[in-house]
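One chain of protein is taken out of this complex; the other chains stay put.
Presenting chain A:
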């Protein structure tokens, strides 16, 4: 079969504070591209057009523009932070391009120019809170990096925890890249919460986890089995940077290594890798055996393809994922709890929300 050569953009930072996640996404996308290009049964091959914003948020817009105006690519796989995603959306609108976003995010977005292949809060944060409150109690301490991911995750967590009868003992933020976690740790030492929701990213998160492990050594209350650190963005791709300090951390996500279910076949290093792989495979499915489809906008592509066999919800551009909760034990994630077939609900308007019993009370007083 003759293969149509189709250029697609890759927009991942190969340096900077979240490069481990970028690299995981990038390798998932490249693996899917290699697989497709070697498949004689499919009538296309992808040519990756790469740009590297080096972790600088102001380079995403211009580099995305470069991909869409200097090459024939209409689809870009990329972006890690929500901040960078928001930066490229106007560029995508201008060019009729599409971003395939393969990272968990805070929801409240459904752009006509973005496909969201990783989880939004009803697929990560809400199942995690539904699990932790009955298991560990309702007294929470919230941390986050100082940008929309941390702010919005903590706003939503506060709303849900309070509604479930819990309390917020503290909430503190650090600038992206900052390692200044001392004050957070001191506050936690005195507040003695039941759990900590960690929405820090990169080095801030690594530093925090190391300092918290030290706190756990000094005071039993902060042993991970008693007062765990929770995360909605932590995957295997960052474990090497954290080492032993990751032990006992509880994370939510659609995939953890060794836990079967999604995305069907294949073994992936992390859910970031899996979600980027899925993005490229789904793009290929939409373009294959449809000459000329590579020039269409996402809405045209979806309208003409119908929903048969596709994974993208035509209204929200989100996907159905398992909500898996897993704990780090011996350097790997072990299954704690799972809920299958959770459809992405970015505005929290579609699904019956929060099965946490309303009469729930904090156990200790």
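Simple rule for what comes next: contacts are C-beta pairs under 8 Å (C-beta built on N, C-alpha and C of every residue); 3 or more make two chains touch, one makes a residue touch a chain; residues count from 1.
The criterion applied here is as follows: contacts and distances are computed from a predicted model.
Engineer: One chain of this complex is missing from the view, so tell me which of "Succinate dehydrogenase iron-sulfur subunit", "Sulfite reductase subunit C", "Glycine betaine/proline transport system permease protein" or "ANTAR domain-containing protein" is its UniProt name.
Structural biologist: "ANTAR domain-containing protein"
Engineer: Please identify which residue in A:22, A:270 or A:316 touches the non-displayed chain.
Structural biologist: Looking across A:22, A:270 or A:316, the contact with the absent chain belongs to A:316.
Engineer: Out of A:111, A:145 or A:198, which touches the unshown chain?
Structural biologist: Touching the chain that is not displayed is residue A:111.
Engineer: Write the list of chain A residues that the hidden chain touches.
Structural biologist: These residues touch the chain not displayed: 89, 93, 108, 110-113, 159, 299, 315-317, 346-350.
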